[in-house]
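Removed: one protein chain of the complex. Kept in place: all other protein chains.
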Amino acid sequence: MKKRNLFVLCIVLLMLATVPVVFANGVSETPAVAQKATTLTIGVGQEAVGLDPHIVTAFSSMRRLDLLYSRLVRLDENMKVVPDLAESWEIPNNLTYIFHLKKGVKFHNGREMVAEDVKYSLERVLDPTTASPGRSYISSIKDIEVIDEYTIKLVLSAPLASLLDALTSNNISIVPKEAVEANGNLQRVAVGTGPYMLKEWVVDNSMTLVRNPNYFEKDLPATDTIIFRVIPEEASLYAGVKSGNLDLATINDGATIRQAKNDKNVVVMSKPGMNVRVFSFNNEKKPFDDVRVRQAVALALDRSEILTMAEYGMGQTTGPIPISAKEWAIAPEDLAFGKPDYAKAKQLLAEAGYPNGFSFDIVCSSTYEGGLAVAQVAQSQLKNIGLTANLDVVEWGNYIDRWVKRDFSAMIELRGGSSEPDRFLFRSLHSTGGVNNFMFKDAETDALLELGRAQTVPSERKATYDKLQQVLTEKAPLIFLYSPNENQVLSPHVQGFKQIGNGSLYYVTHAQVIK
Amino acid sequence: MKTPRLLRNGIAVAGLVLILLYVFISVISFFWLPFDPLAMDAKQILQSPSFSTGHVFGTDEFGRDILSRIMKGTSVSFIISISATSLGAVIGIFMGVWAGYLGGKADNIIMRFADILFSFPSLLLAIFIMAILGEHTYNVVLAIGIVYIPQFARISRGAIIALKGNEFIRAAKSNGAGRSYILVHHLLPNITAPLIVQISLSLSTAILLESALSFLGLGVQPPNPSWGNMLSSARKVMMFAPWTAVYPGLAIVLLVLGFNLLGDGLRDMLDPRLRNVR
Partner (left out) sequence: MGKYIFKRLLSLIPVLIGVSLIVFFLVRMIPGSALQMYMGTQVEATPEQMEELKRLFGEDKPIPILYIEWVGNLLHGDFGYSLRTGRPVLPDILNRLPISLELTLYSLILALLIGIPLGVLSSLHQNTFGDFLNRVVGLIGLSLPQFWLAALMVIAFSNSSGWIPMGNYISFFEAPLKNLKMFFLPSLAIGFGFAAVVMRYTRNSMLEVLQMDYIRTAKAKGLRYRNVIIIHALKNAILPVITVTGFNAGYLLGGSIVIEEVFALPGMGRLALYAINQRDYPVIQAIVLVIATLFVVVNLVTDLIYALADPRIRLIEEKR
């Protein structure tokens, strides 16, 4: 009896002895042999909703599409239009564009991409039954003609200066017909020409992309495998990069970035973005139907203070054209009503019939886009001119509902801008613009927008948009506040990544982890 | 004079003391606060607690004084938890008592309703209701109140059923007493014991539920301070400004603890089976 107990005891002790060994090192991966496959792990706050480039609208989906698909042209790190699938192009007249495609580009299924594919893709976007958000960007395209295997001609119904910029959009990626027909849509499969191919997608957990061996850019991509991890907490994203679980993370929250900037263990890349934070009015609702009232509000809001308090200073104040579009933008201080002036504001209010101010609601939401922080600062600033703003904080879905129904007097929004002024301003401010929720109908603005859209001589165009910015700040249908920075937090071992400024992760293609 | 039984129970007393402390703070907050809880100050963003600046608990990301906001939030927490618990209790007890007393089909139908409500986890149900009704403080009361209905219903029903067979009930019936009379004079007084305990626990859970809802963005909306939404906005800055999360969190813990201590002490006292074993 005793001997058997002793024996059992020894076995148990031996087993126990192995436990610390197992626990040591946090039970990590197999020991380091010369690494065969390089991996870059990206932390994101939201799961992609779907992967069909012609259908998705969500920002989160776009970030995956950056790496899976290509377009005719793309934006480089200076936000300039450069070749992607199209090697070169000609614009013989302002209604005709001829693109010459690169040769030997292969889809992920092995087939070569040719002009027919471009025609198919563009037509799919334009087709109303696809319900593509990209359609409005290229709706002026009247005719698409395949000249030969690698040449395609687009004919417009009216001049559209923003066409090239529009073609850089993820929503106008080039897709193969057979993939669409085989799957109904491309929401869950990815067959593109991009630097990476979809290997595995575990929803709300991770998405794994692997190198496209046939990618048409030489020596790219630099890393074999990309893994996207969905981590909704910004603090956890930052912690992930710090601890080495993540190599790169896109972080919106100013407080976290501020902390990361002081941290020697991570690298923060911060670049003025293309989004614009705005204070919107419903121009048809009293008292904001009176331009003087709107101007008064413009004079009460201190953009710099809002930027400091809502984004920890990480951004730049801006006028109607995002300030980072250096070719076009005029700084807000140089435009009308661009600097706070309480006396003048009160005078304007008195002229409009509100010498004692009034109270109103600002609709906002606690999500990042919903601008709750901005609303709180604005509320406090407006007290200075006798206006009492009440915050109508609603949940995000509710916020969208109010937006769609135009059920608001004032609202804080985050608008997606572009470096090409027409794309952003037309749809927002033209009386027929699809996202003109300000109910702003102004003939002078319409005229300038239509003019600018069609002009092709740069100096003439610049003059038009300069005038437009003046008009917009005079009439103040909304108040443009600031452009938040695009922020990424990286591990110091990551080399080669560049920010574009619109959130695109395209340059992950050039990134690698060097230990 | 003999000390009342309640006061001899140490745990219940401790709970009572905590609760009264908060009541005191809540009353004071109507007359005086160290700073304006809504006043923003760009120069005082995220200051750590210090006596010299007067911000004893520090400031939040807008430079607002945290102590003042916590004090203001006390009244909010009390109002919400008391209203919600009352709502749930009144409706729930009404349903449960009738279900237990009537028995049979009526019992089945009434309890089906309660079951349907009961088949949702509390937080999920509350989130659902808030999503439908919209994020106003009065809706928080409604949402939490509705969540509580099935619990009160079950307890009162159970107590009634256990009592129904009792001798004195049968005696009263044979004397010709009407239903309502029996209900009011015999049954109700005897179910108070488990209900009192449930009420004190519901008061504590209501505070936790409200703070969870506010934390998820569905409860009391900023800039009005509630301990839950203070924690929510503290989430992002917690790592380098821990006081923004520690103090509101402590405020919640201590008040909830107060109610829990009271409830636990009461439960001990009112349950005859737990008399001293030694």
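Each chain carries a letter (A and B) given by its place in the written order, and its residues are counted from 1.
The rule is simple: a residue touches a chain if its C-beta (ideal position, glycine included) is under 8 Å from a C-beta of that chain, and two chains touch if they have at least 3 such contacts.
Quick caveat: nothing in here was measured; it's all calculated off a predicted structure.
Of the candidate positions A:Tyr342, A:Tyr368, A:Trp403 or A:Tyr507, contact with the unshown chain belongs to A:Trp403. The chain omitted from view is touched by exactly one of A:Ser136, A:Gln347 or A:Gln470, namely A:Ser136.
The missing chain, though absent from the display, is touched by one residue of B:Ile11, B:Val56 or B:Ile196; that residue is B:Ile11. If you put the missing chain back, the residues of chain A touching it would be 22-23, 26-27, 43, 49-50, 57-58, 128-133, 135-136, 185, 187-188, 202-206, 229-233, 235-236, 239-240, 242-246, 395-404, 413, 415-416, 427, 433-435, 437.
The chain not shown here touches chain B at positions 10-11, 14, 103, 107, 112-113, 115-116, 118-124, 127-128, 131-132, 134, 161, 204, 208, 211-212, 215-216, 228, 231, 235, 238-239, 242, 245, 249, 252-254, 256-257, 260-261, 264, 271, 273-278.
Here is the rule we go by: only the chains that are shown with their structure count from here on.
Put simply, the C-alpha centre of chain A and that of chain B have 43 angstrom between them. Chain B makes touch with chain A in their complex at residues 38-40, 42, 45, 61-63, 131, 134-135, 217-218, 221-223, 232, 235-240.
Interface of chain A with chain B (complex): residues 233-235, 238, 253, 255-256, 259, 305, 308-309, 366, 372-373, 376-377, 379-380, 391, 393-395, 397-398.
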